[in-house]
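Just dropping this structure here.
Every protein chain except one is present and positioned as in the full complex.
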Amino acid sequence: MNIRRLAAFAAATIMIAACGSNNSDSATTKAPAASTAGSTAGSTAASGGTASATAPGKGATTIGFIFVGPKDDFGYNQAAYAGSQAVAKAHPDIKVLTAENVPEDDNATRVMEKMIADGATIIFATSYGHLDPALKVAAEHPEVAIVQQGNFIKGTIAANVGTYFGTVYEPVFLAGIAAGAATTSNKLGYVYAFPIPQTIANINAFELGAKLVNPKAETYVVNTSSWCDPAKQAEAASSLFAQGVDVITQHQDCTATITKAAEEAGKKVVGYHADASSLAPNGWVTGSEWAWADVYNDIVDTTVAGGFTGSKYNANYRVGYKDGKNPFVQSKYGPSVTDATKAKIADELKVISTTGSPFTGPILAQDGSTLFAAGDAPAYADIESKNTAFVQGVVGAIPAG
Amino acid sequence: MTAIVEGLPAPQREREKFDVREWFDKLSGIARIAVSLIGALIIFGVIMRLKGANPLTAYHDMLSSTFKSWDSMGDILVRATPIILAALAVSVPARAGLINVGGEGQLLMGGVAGMGTSLALGTRLPGTVTLVLMILAAALAGAAWAALAAVLRQFMGISESVTTLLLNYVALDIMFFLIYDRWKDRSGSGQPTSRALPVGQRLPLLFGRVHEGILLAVGAAVIIGLIFAFTSWGFRLRVVGGNAEAARRSGLKVGALLISAMAVGGALAGIGGLTQLAGAEFKLRSGFVAGYGYIGFLASWLGRHRPGYVVLSALLLSTIVIGGDSLQIDSQLPAASVNVLMAVTLLMVFGFGRKKAVSA
Partner (left out) sequence: MSLLSEVLTGGIRGGTSIEYAALGESVSERAGVVNLGTEGSMLMGALAAYAVASRSGHPWLGVLGAAIAGGLLALVHAYFVLSRKANQLATGLVVLFLGLGLTSLFGVDYVQALAPTFRPIALPGLSRIPFLGGIAFKQDPLVYMSYVTVPVMWWFIFRSRWGVLLRAAGERSEVLTTHGHRVIPIQYISVVVGGMFAGIGGAHLSIAYTKSWFENMTQGRGFVAVAVVMFAARQPFKVAAGAYLFGAALALSPALQARGYGINQFALDAIPYVVTILVLVALGKRRSGEIPEGLSKVFEAPTLG
């Protein structure tokens, strides 16, 4: 009985497999092309150019947003989700689809494909690691505009993709000033997830800001290898406190744990991603938080009007204090920040709004080599790629890589 | 939840419900599974209602969006490919009475070996040749990883279910170690990944996003089915699985059979990891095959370790995963809903899909 059933199934399967192989012969020739597009969309970029009737995302009626974490993480994803809802509010005629917990792998491809099947012609891929799948999907759907939040496309940029981000290190630099003024042990702590260029730029900016008002300030760094593992965050925070760190900050997606750990330990905390001052009424210094609504809405408006290709969003768009409204804004001050510190920060805000960044040379790396040469005032687009090492004053090593 | 609490074996209640149970016990296999699945849908419908969604609309959206296009149905096959192979990796040892909880680790080792082969050979050889070597390497790595557990059982008396589970974590740390360090793509974006496989070393596409891995998976199921049915090795495995002591007395080399069963299972999972690498991901990254090994384990149990049913089970679970996209995109339910749906479905089928059987 069993064997007979099995044999019947086997026969059927072989037939299916055989048909499959036949198909595959013809598909094999086609496959490399598709795969090429999948992996290195940048280099096989479409000529793009003029916005024709098929301008990507033109007249979009549906927009998709994907988030790597839960949309209520009190951090990065929640801010992006809030941005998506601002788009929905400002465009009542447009349907906004959202998907949370979308991993940074092939699953993201699938979810974006589903959104496109549901009619989406603009997609926001909001996590750093969503870039590969975003490029893959974009290559297969030239009619869909896909923008990715925070990563950087290398090489040629296809007509329907782009990245966007704030110059996150700018408010972090300003917060570093407050941290440098607040510390009494001269030891600052920084809990981060992965040694990606964005994070390294943040850590460097934080230390540079602190050193501006407190030459003895050092930043101790610990990575958790996870965007959100609360227990690892708790342990990282206590390790830093054990080293005498009295002001802590972080680059994590979910931010509540470290904020509360600092408050309970009587330490000070600089926020990231979200205003968490309510969690640390005493220890809150200041921080940085997202205000995505304007950027998202502008991307949507530009694209819906048919102007995506060739626009500033069809590139690695970075907006900072110098050339526009940074979507990453400074959070409010806590009770311990003095007026003098606030004034100093206001001054520095003016300075970097003129020079364009806190990374004005000369800046030395940990090992004494030059990271930014004297007179070097790097453009936004170059800052992340040039932050290849920790600056002097950062204590800790970048994990091998 | 309520349904489960009501089912508690309080003596009086048991008598009251006796009729229902008798009726249920008389149903044939297929009907029982159908009733179990419907029960699962009802329970999950109640949960959706609690979260403010309309279950009927949600189910409708799920079905219509999943089976709307060849592409989304293709996604089921893409998702099912590594799960089928991971499930077969459980089925083969299970025939010999072994429990392989290590599909996750074996998938990972397959992916690691495949990537390692590609990195070592570069583009020296033609892509297809490299791809074949990668498949072999993946099979060997998966086999070795699984056989390690069988050897420890054979010579040290340590349960393979314990060691395979522990080895999952070791495998994960090995992959992490490599992609954070030796294999990290220096020209990449900073997140830990290996470099992408060169185009020629990828599995060709059949249609849409469906790659030839599905042929490997289904082909493997067919071959395993034939081996079970027609070879003496398949027969011996079943004898060992039935009564190892008797098998030993009748002169079978039990140890060799157990180790070979585990190795074959591991090889299948290794290939499964490779299909995911060379067919869908092209890079090793931190979430590589995360959870597929465990879902494969469940698929094997759902299909009662019979290759044909195992394939169907893997397809069912993949369909739930793909359908889960609709739950959040169309019905605005949290992403985690799909876990509840999958759990409720499996519990119902495990618990009620057959007559109370002896647990293995």
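We call the chains A and B, going by the order they appear; numbering starts again at 1 in every chain.
Everything that follows uses one rule, which is that a residue touches a chain if its C-beta (ideal position, glycine included) is under 8 Å from a C-beta of that chain, and two chains touch if they have at least 3 such contacts.
For clarity, every value in this text was computed on a predicted model and none was experimentally measured.
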item: Hidden partner chain, touching residue among A:239, A:311 or A:336; value: A:239
item: Touch criterion as defined above, residue of A:223, A:249, A:330 or A:387 at the omitted chain; value: A:223
item: Per the touch definition above, residue among B:62, B:78, B:227 or B:254 touching the missing chain; value: B:254
item: Hidden partner chain, residues of chain B it touches; value: 1, 4-5, 7-9, 47, 51, 98-99, 101, 152-163, 165-167, 169-170, 173-174, 176-177, 180-181, 244-245, 248, 253-255, 258, 294, 297-298, 301, 333-344, 346-347, 350-352, 356-360
item: Residue numbers in chain A that touch the chain omitted from display; value: 70, 72-74, 189, 220-226, 228-236, 238-240, 242-243, 245, 254, 256-257, 260-261, 264, 278-279, 395-400
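Simple rule for what comes next: only the chains that are shown with their structure count from here on.
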item: Intercentroid distance (Cα basis), chain B paired with chain A, Å; value: 33
item: Of chain B, residues touching chain A in the complex; value: 65, 68-69, 71-72, 75, 78-79, 176, 180-181, 184, 186-187, 189-192, 196, 199-200, 202, 204-207, 209, 212, 214-215, 218-219, 221-222, 225-226, 228-229, 276, 280-283, 285-288, 290, 306-308, 311, 322, 325-326, 328-330, 332, 334-336
item: Residues of chain A defined as touching chain B within the complex; value: 2-3, 5-7, 9-10, 13-14, 16-17, 20-21, 23-24, 27-28, 30-32, 34-36, 38-40, 64, 70, 97-106, 109-111, 113-115, 117-118, 128-129, 131-132, 151-152, 154, 194-200, 225, 399-401
